[in-house]
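Yeah, one chain of the complex is gone here, protein chain that is, but the others are all in their spots.
For chain A:
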Amino acid sequence: MLFYLFAALAVLSGAYMVLTRNLLYAGFSLLVTLLSIAGIYVLLYADFVAVTQLMVYVGGVLVLILFGIMLSSRVQDKSVRSESVNKIWGTLVAGLVGVGLCYTILKANISSLPWLLAAETDVLGWQKSTVQMIGIKLMTDVVVPFEVVSLLLLIALMGAAYIATDKQEL
């Protein structure tokens, strides 16, 4: 099934991201992870979120990260390497978190939650895509968070441009 292909791709490239020694390889394996998560969004009937994931993460954040890698490392010496420190603590905490989450998920019997059993899951039965519904919701129910988030984006862009500017040259 397509979901398991995407899931294996996401987990494997995520694991390669933390295990590789090369910073650029880590960036590109993060690209594969984000792409396969977008594919999983499509399989979960979330087409608009999938396209947003592609545009914002793959087109924006990842390019930003690659710029960050290239601007913050000297290729001549070893700082382009991505070494690990605190390997024991990292493995311990991440393993504990992962095992705890998996144990809880397997024990919780989520599929038999009352509201999940009561809910209908056939999204595409009465509409072909979620775009219209999301547009209506963005302009009615969540219009205040929508405006606040646009303000936040403006502030973050201005702040990022100000921080990254070399102040000696101003």
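Going forward, a contact is a pair of C-beta atoms (placed from the backbone, for glycine too) under 8 Å apart; a residue touches a chain by one contact, two chains touch by 3 or more; residues count from 1.
As a working rule, contacts and distances are computed from a predicted model.
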Checklist outcome for this item: The chain missing from this complex carries, among "Dihydroxyacetone kinase subunit L", "ABC transporter permease", "Branched-chain amino acid transport system ATP-binding protein" or "NADH-quinone oxidoreductase subunit K", the UniProt name "NADH-quinone oxidoreductase subunit K"
Checklist entry - Tell me, which residues in chain A touch the chain that this view leaves out? => result 1, 3-4, 7, 10-11, 14-15, 17-18, 23, 26-27, 30, 33-34, 37, 40-41, 43-46, 48-49, 52-53, 56-57, 60-61, 64-65, 67-69, 71-73, 79, 82-87, 89-91, 93-95, 97-98, 101-102, 105-106, 110-111, 115-116, 119-123, 130, 133-134, 137-138, 141-142, 145, 149, 152-153, 155-157, 159-161, 163-164, 166
